[in-house]
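As you look at this complex, bear in mind that one protein chain is not there, while each of the others sits in place.
Right, chain A next:
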Amino acid sequence: MHIGKTLLGTACIGTVCLVLASTASAETLTIATVNNADMIRMQRLSKTFEQQHPDINLNWVVLEENVLRQRLTTDIATQGGQFDVLTIGMYEASLWGAKGWLEAMQDLPQNYELDDVFPSVREGLSVDGTLYALPFYAESSMTYYRTDLFEAAGIEMPERPTWTQMAEFAEKLHQPDKDQYGICLRGKAGWGENMALVTTVANAFGARWFDEKWQPEFTGEEWTKAANFYVDTLRKYGPPGASSNGFNENLALFNSGKCAMWVDATVAGSFVTDTSQSRVADQVGFTFAPHETTEKGSAWLYSWSLAIPASSKNKDSAKAFTAWATSKEYAELVAKTDGVANVPPGTRESTYSDEYMKAAPFARVTLESLKQADPADPSAKKVPYVGIQLVTIPEFQAIGTQVGKMFAAALTGQMPVEQMLNAVQQSTTREMKRAGYPK
């Protein structure tokens, strides 16, 4: 009896020791990510990765995009070491990579097939040829329109519409008494909100943020035309309160059947065709983002990517996870579990199989838009910066948001467009001088 108790006690202690030992030997990766459908799916499917790597545990920190950006900036700038994998965009990848805050993505597994990743996306995440993040999904911008309304009005949407044509269509389809608005565009102030769209409109009109000597060009002819067009069109044919509308607000308007046309991120393709959230899922057409005097820079390029901070203590495990989450193997897993239409779009050539093209009616436009996007050549004129809907300099977040606020003010009628552009020119010149840019 006594021996039995001793043995039982020893066995219990042994088991506890084993459990503790196994816990101690397992590495825990803390992954910071954003709350969107693709990332949440990754979180769910990452159990497969944990099964394949029993020595790695995953801890998820999901935050709203702007909160995440602020949180990561604080942590990476102070070398806080809170995270092992970061979800970042092209803007952060370039800036943080250049500062040495990110681990270079070298020595990837042989079956990773880096050449399968679109060159434009790869370049957007590289600094001087060194890749600092692996793309999880990429997006461009495109035009969404209501095929039923176009048919009823006897209008045909061209494959590559101009902004002038878009304004004409909007005029014909604008029926505010029926709660139907001609066009929905972003108006909410912010460098990643209204300025993403406004910059592509400006690019299409031949404008650029800065000349080769980093002098702002807001008072030039191109910006004046683009800004007047944007403000006039949205005020005449947009929904009420357009200056408060960002991606989500316009998505809600479009999905509830209130927008005849909408120009925004290609990622919305899967939302507007999803019958569980869209009332017009079967009546949506897709075409390229509008151009005007040039097609250069008329559609943006953005990518949510996974990067490893230099302060991570588990770099090897972090690299194994980032490679898995951005691999063809992961795409196949998504296709198998959630359907091929839910594979993260825009990063790999192999994603765009015949099966995918059939399942996702917006895939062709997305694919071609991504291929055409060139962040190094975003305007008809030469520019000293990289970026289509943004300028990849550390000061851009502050400058872009300030300019965005003034565009929103012009949209609400607080100041005329010319006065707004003069104010934008002055404030941007001042900030750029302060940062030491103009040569």
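Everything below uses one rule, namely that a residue touches a chain if its C-beta (ideal position, glycine included) is under 8 Å from a C-beta of that chain, and two chains touch if they have at least 3 such contacts; residues count from 1.
Please note the rule applied: contacts and distances are computed from a predicted model.
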item: Name per UniProt, for the chain absent here [options: "NADH-quinone oxidoreductase subunit K", "FeS cluster assembly protein SufB", "Carbohydrate ABC transporter permease" or "Cytochrome bd-II ubiquinol oxidase subunit"]; value: "Carbohydrate ABC transporter permease"
item: Option from A:52, A:130, A:219 or A:256 whose C-beta touches the chain left out; value: A:256
item: Hidden-chain contact residue, picked from the options A:34, A:360 or A:408; value: A:34
item: Full-complex contact with the absent chain, from A:26, A:62, A:104 or A:423; value: A:62
item: Hidden partner chain, touching residue among A:127, A:242 or A:265; value: A:265
item: Contacts of chain A with the absent chain, listed as residue ranges; value: 30, 32, 34-37, 40, 43-44, 59-67, 70-71, 74-75, 78-83, 179, 192-193, 246-248, 251-252, 255-256, 258, 265, 267, 271, 276-279
